[in-house]
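Removed from the display is one protein chain of the complex; every other protein chain stays in position.
Chain IDs A and B follow the sequence of writing; residue 1 opens each chain.
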Amino acid sequence: MWETVIGLEIHVQLATKSKLFSSSSTCFGSEQNTQASIIDLAMPGVLPVLNRNAVDMAIRFGLSVDAKIANKSIFARKNYFYPDLPKGYQISQYELPIVHDGKLEIMLDGSTKAIGITRAHLEEDAGKSIHDLYDGKSAIDLNRAGTPLIEIVSEPDMRSAKEAVVYLKKIHSIVRCLGISDGNMEEGSFRCDANVSIRKPGEEYGIRAEIKNINSFKFVENAINYEVDRQQEILESGGSVKQETRLYDPKKNETRPMRSKEEANDYRYFPDPDLLPVEITRQQIEDIQLSLPELPDAKMKRFMSDYSLKADDAEILSSSTALSNYFENCIKHVSAEYQLLANFILSEVIGLCNKKNIDVSEAPVDYKDIANLHNYINEGKISIKQAKDILQDAWDNGSKVDEIISEKNIEQISNPNLLEDVAKKILEKHQKEVQDYKNGKDKLLGFFVGQIMKETKGQANPKILNQVLNKLLKGE
Amino acid sequence: MTYASVKQILTGIKNKDISASELTMEYLNRIKKSQSDLNCFITLTEDTALEAARKVDKDISKNIFKPLSGLPIAQKDIFCTKNIKTSCGSKMLDNFISPYDATVIEKLNDAGTVMLGKTNMDEFAMGSSNETSFYGPVRNPWNHDYVPGGSSGGSASAVAARISPCSTGTDTGGSIRQPASLCGICGLKPTYGRVSRFGMIAFASSLDQAGLFTTDALDAAILLKEISGHDKKDSTSSQRDVPDYYNYCITEDKKKFTIGIPEEFVKELNDDVKNTFYDAVKVLEKLGCEIKKINLKYTGLGVSAYQVVAPAECSSNLSRFDGVRFGHRSNNSSSLEELYRESRSEGFGKEVKRRILVGTYALSAGYYDAYYLKAQKVRNLIAQDFENAFKEVDLILGPTTPDIAFKIGEKMNDPIAMYLSDVYTVSTNLAGLPAMSIPMGFKNKMPLGLQIIGNHFDEENILKISYLFQRETEWHIKEPGK
Partner (left out) sequence: MTWKDLLHLEDIMDKSTINKLAYLSKLSIPDSDIKELSQNLDNILKLISEIDAAPTDKMDPMAHPLDFSQPLREDISANNINRERNQNDTSKTKDGYYIVPKILD
């Protein structure tokens, strides 16, 4: 009955060495106000000078989402008072942003959809206020003030929390792939605000609420779902949704109005007279286009066509540079069954990474070993189960796959005659079950397989074993 | 004293006829004697001045010369000076010790000048009479009951009174030229972008420009070279080469100037000013200049457009004065909101508050198009007028101010009357053009100034024509009380 309408505003901190308008370092974690220069502190008389690399990064982002790059773009002042904003205005972009009219295709449940990207513009980050250091006071640290950000604004094209998460994750993987940001949501270098409203299909957009303080992908989904429910309740009981900014509280899983933003603020945007229009030539854009790395989408398509991977798997493998490199390095050392390799990496390797909460780039088992495991499985030398065990062993103990196999003498038993002997022994021992099986209890096949596996210490080749059992039980 | 002009001082010091220390002492004494009468200075930097002078003398003894070695200079208190109080004429910065030097200050220091002190000015450069200063009004040395003009009143009065051979100022709507006219000295506002704005406390960023006060045009030419040039810390500063202005002035050539006099600049003049002005025009005609009547149709809108753009930009530029990191912080604040409100209300004077409110209005939602945007378009109309005029003439002439100085207190309750005294100067700021005011005569024993406006980056010809005019006249030599 109700249609959810979601737009996302993502603030991405750019990985430049110096700030957007001053040469202060952007390193994370320095002592308070040791990275705040006279320019960052808005001392009387100081002036901004634009960082070339930040402009390049914004262009790179724009090109990767099929957007237009403005040949002339303007910086504007957004005026408001807050202690983490030393000048009393933020230098941002209003009319004529550097990037506009782009789009991103997302895939969900097998279908693709294009999400419009209205604009992406450059702006400076604010400092930090800490409220619990001193009694009754707030402490301001301006180290972060002036760090370059791009703000990516989507069209209100998303219709579910899940779509929003997919879009967010894709933007995340793009900025990391381009190397323009480390995309760390916990440290604040990748921040997301959600604009959420609901309406009856076909009607005008409803009043929207802006949700802030969402710092993980999971919270994005929760926050949006909570908000949709909240708005639904209001509208169904005859009330109307208030246009406001709300904070997401992850502990209580709810949104509540933000006190300090209650008064409507008139930002009085006007072009910053201390900065001149940024001019970007067609040649510059072309040069940057040529230097772009392969983006996740293109990589995904390539994985699907070159390696015949399923779309879902290709999407995950292409979503991070580290993971796609890992996968492709393995590919170099295997000869066939790429989908199976993908399966193994996605379920086993990534599974272990998730358990240990590390990125694949930190995995203690390298691609050569995975390639080996894959090849051995393929050759029938070991079973998948055995491979999983070897992997766990190598992961925990730091040893190499080949060492483990030779030390523990792991080999798959693929000789049908050998397996037949063992199978016959087991079936002899469980004649009642054999009878039950022949009478229709098909599930007992698993029981026989389990017993034989136990007997062979897990080394029976499952495929061959199945053939043997079928022969013995059904006389085929 | 023999050493009156910059040129004479530099020659005297170079020839070791006088030491920098002696000269500095002389000026410091003059300043101290005049301070209670004229109130030109907010801070007298006696110790650093003498130290700098001693260093110059040491260098000179080793025959190390810099372009301005030993030249005493007064700096408008709008330029940040490292480790020295920089107040901008306001209670808001009464306790502010700047951690860095403005580029103009750095350049003049590096060139060997000796800073005598920081001069008094209208608060945050907003004013045309130097009556809005937290440190009290400055007086006109020609008559202490009269204003020296503003906002660079202290710098102008100091040079006019001969208590400093030269000084720096800033000009946003006429704040160098108008006081120069009212005080009977030369005041030069360079082209927007000619001189770096880094370290110059911002009033209206697209209009502000640093400039000079001297007793004659050649002095201005010498100093302009030293303060001009690209500064990579100021994105709006020009990359254009800096010519040798002094050499250009003194090089004899057959150049004949065509000078335009806009109808709009003379039609409302009172008879005294008109006559003085046309006497000055006659001098130029005798020098071989061709005089043409021109029209600058939209300059009449200058004051109105200026009173939108300047307050709008200043309302934003002054937001950083919030009591949090430096400057005045109120003692009566128990919440952040109070801290902002009380610190700013206590720190800023009436005129500053008025301009902030007007500027906030002009930028606010629903009014931006009708006010700020419209005024920025009018700027283009005005700029086009000048552009067309400069196709027919080399320079444009007119009186700098509609009349002589007014009495202290006379216009304080009438802000509009105050704004209208900028009528001949604001349009040059709106168009970014260079202009200079030089003395052209007197009315009731009070000085009047002649304004010469040039095309973008044509300071050379402005200075040259002024130099030629001063070769034929003696207005610039006249001193108050003599």
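In this section, a contact is a pair of C-beta atoms (placed from the backbone, for glycine too) under 8 Å apart; a residue touches a chain by one contact, two chains touch by 3 or more.
Every value quoted in this text rests on a predicted model; they were computed, and no experiment measured them.
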item	value
Sole contact to the chain not displayed, among B:T86, B:N120 or B:S235	B:S235
Options B:K58, B:K256, B:K377 or B:K407, residue touching the unrepresented chain	B:K377
Sole residue of B:I64, B:I97 or B:I477 that reaches the chain not shown, by the stated touch rule	B:I97
Candidates A:V5, A:A54 or A:A126 - the one touching the absent chain	A:A54
Missing-chain contacts mapped onto chain A	16-18, 23-27, 31-38, 41, 43, 49-55, 72, 74, 81, 83, 129-131, 133-134, 136-142, 247, 258-260, 263, 266, 268, 271, 273, 275-279
Contact set of chain B toward the excluded chain (per top definition)	95-97, 99, 192-193, 206, 232, 235-236, 238-239, 298, 300-301, 303-305, 307-308, 315, 319, 322-327, 329, 333-342, 344-345, 348, 353-354, 356-358, 360-362, 364, 370-371, 373-381, 383, 415-416, 419, 430-433, 456
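One rule holds for everything that comes next: only the chains that are shown with their structure count from here on.
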item	value
Chain A-touching residues of chain B, taken from the complex the two chains share	79-80, 86, 88, 93, 96, 98-100, 102, 197-202, 204-206, 232-236, 312-313, 316, 318-322, 324-326, 336, 340, 360, 363-365, 368, 372
Residue ranges of chain A touching chain B (in the complex, touch as defined)	38, 41-50, 77, 79, 81, 83, 86-89, 138, 140, 266, 268-270, 273-276
